[in-house]
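Every protein chain of the complex appears in place save one, which is left out.
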Amino acid sequence: MMNSLIPIFVILPLATAFLIMILGKFIKGFQKVITPLVLLFLTVLSFYCLLNNHSNSFTYTIGGWEPINNIPIAIHLVMDGFTLILLVIISLIGFLASFYSISYIAKFTSENNFYALLCLMITGMNGVVLSGDLFNLFVFLEIAVIASYALVAFGTEKNELEASFKYQILGGIASFIILFAIALIYWRTKTLNIADISVLLLTTEQNTFDVFVQILLISGFGLKAAMIPFHAWLPDAHSSAPSPISAMLSGVLIKAVGIYVIIRLFFNMFIASEEISILIITLGTLSMVIGVLLAIGQWDIKRLLAYHSISQMGYVILSVGIGLLLMARGTKPTVAALAIAGGLFHMVNHAVFKGLLFLNAGAIEHRINTRNLKEMGGLSQEMPATSATSLVASMSISGIPPFNGFFSKLIIIIAAVQAKFYLLAFLAVFVSIITLASFMKFQRYAFFNKKEYNTNQKIKEVPFPMIFSMAIMGILCLVFSLLAFPDIRDQILGPAVDVLMNAGQYTQTIIGM
Amino acid sequence: MKGMSIIVKKVTQLLSGIIFLYGIYIITHGHLTPGGGFAGGAIIAGAYILLILAFGSDTIKLKNIEKGSSLTESLAIFIVLLLAVLAFFLGSKIFFANYLPKGQLGEIISAGVIPLYNIFIGIEVAAAIITIFLALIIFKEEITK
Partner (left out) sequence: MIVYILCFILFLVGLYGLITRRNLIKIVISLSIMEFSVFLFLVIIGYIDSGIAPIVDLKETNQIYVDPLPQAMVLTAIVIGLATTAMLLAIAIRLYRKYKTFDIREINNLRG
């Protein structure tokens, strides 16, 4: 039953994208209705799968080609705990962003293209997280990022085009590095199935060739995830895109095509090694610290939020890296589990609050047509809903209880202390404080100072679809704090942590050995 | 966009039909020989592009062709998707399953649904490449104007 549900996550948004291109020209308003409906359905479906999943993995062989002598032939789609968490946030943020777009995108022409590209991007991301085959993963990744290149340039003004060109050049280099790494892996193992590769790597001795491939993969997917030495494209691209798309890019895309793949490959495919995990921890720490230091001087709201995305992703990578290092050393499995759970928890939280912050920025831009903090002020009077939700998101991102960001950061810091990385724990606290300062600046200049913009008409609150999306996300910021309770955390995040901790179990469900 | 000289026009007239037929051959023999939907589609698109380049056309007409080709593209890829989803409902519950009779190896009508996929992917690729080409040409025309 669950197995045959898996391809729906890829087929449905793909069909919707082309249906919009065909029927959208003839039926007015078709695209506005169908996209949120389809994404709502996917959200419900993924929640259903998440709640009914008792740490099982489901696999699906495309074309019905079953493995012969334990050698997988078909392309496998795999749905386990870790995938399900990603599926839930992709569909959820996708639904809210598309609902928000109903009023936001009305000022642009060619709405059909916008919704079709959004559906394609979701197809790509769902495919990446479901795929159990390296090359298939690459193809879905390209579908997602090519759609995002077009969406970044959607405004077709100077800045958007320049950002999109920069993004495409760096994204293109990343793609070739990834393809090169996949070719090297194929050369060594003569297979592309992730589970099969992991079995072959276990039985053969690790050499420098493997380390080279791992470094290539870290740089390739690090470019896609905008870790610090590779971050140059992110602030431009994420701040130039239309706001719902910024929410999708920052909230979901860099996780699905960057962080998810790194975590999946280094936990489930390669054998954990100390050097690589120290490299991952270093990249995470650098992203965390430098990202926030670059953010604090920004006056463009969306650029500020984009730099914070780098910094918050640093938390996730750092925490997961600590888990990987402890696994490589083979000590303290409970602390490793806690660190991984903290990283995944923060990833989910970041999707919600960063999505909400970008939607807030979009609402402000929708009304007063500026992104510069110095030209705003006093908006809490005119736009109470935007102000309130943005306050919730700001408190959440800077780690103030009882919002979700506090609990995930707390878990990460506890895990770092228990693993005796006191410096990293201190840095995490320090970055959190700077984040708080930066968001106090955002709140003060945008909502509480005196008016700096000059306009004749009165500023109104944004239309209902935008308020609805922002309110739901604000509520989710509170609801996700429930994951801090160990029982609920084990129920939701437990299966994901299990999958990552036991590489053997992952291979067993796919190729049955 | 202006057309080219009479020699180019005549040669193109003679060649484009043959190129088009060759594209169709590559598509329909996709399951037997190297090639298939993508290669054949690219060849068919090449025949069209040759004609447009040789004879030239005004921007309004190009825009009309572009609308048609982009619609064709979406329709063709949608049909491919439908063919794949159809397998889901025909007994097997497996996406992309081959539900038609396989036939004899080496025959032109064999290999189940694969020739159908090839044909529609060929149409899709041809339409997509023509759309890309026309979009770039229309951009250029608008700049020079």
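Observations on the structure shown:
In this document, chain identifiers A and B correspond to the written order of the chains, with residue numbering beginning at 1 in each.
In this text, a residue touches a chain if its C-beta (ideal position, glycine included) is under 8 Å from a C-beta of that chain, and two chains touch if they have at least 3 such contacts.
As the structure is a computational prediction, the values presented were derived from the model and not from experiment.
Between the chain not shown and the residues A:L50, A:V78 or A:A163, the one that touches is A:A163.
Listed residues A:D80, A:D210, A:D236 or A:D498: the one in touch with the omitted chain is A:D236. Residues touching the missing chain, restricted to chain B, are 32-34, 38-39, 105-106, 125, 129, 132, 135-136, 139-140, 142-143 (touch as defined at the top).
Although one chain is not displayed, chain A still touches it through residues 135, 138-139, 142, 146, 149-150, 153, 156-159, 161-166, 168-169, 172-173, 175-176, 179-180, 183, 186-187, 192, 235-236, 240, 297-298, 303.
In the analysis below, only the chains that are shown with their structure count from here on.
Separating the centre of chain A from that of chain B, both taken as means of CA atoms, is a distance of 36 Å. Residues 4, 7, 11, 14-15, 18-19, 21-22, 25, 60-64 of chain A are the ones touching chain B in the complex.
Considering their complex, residues 70-71, 74-75, 77-78, 81, 84-85, 88, 92-98 of chain B touch chain A.
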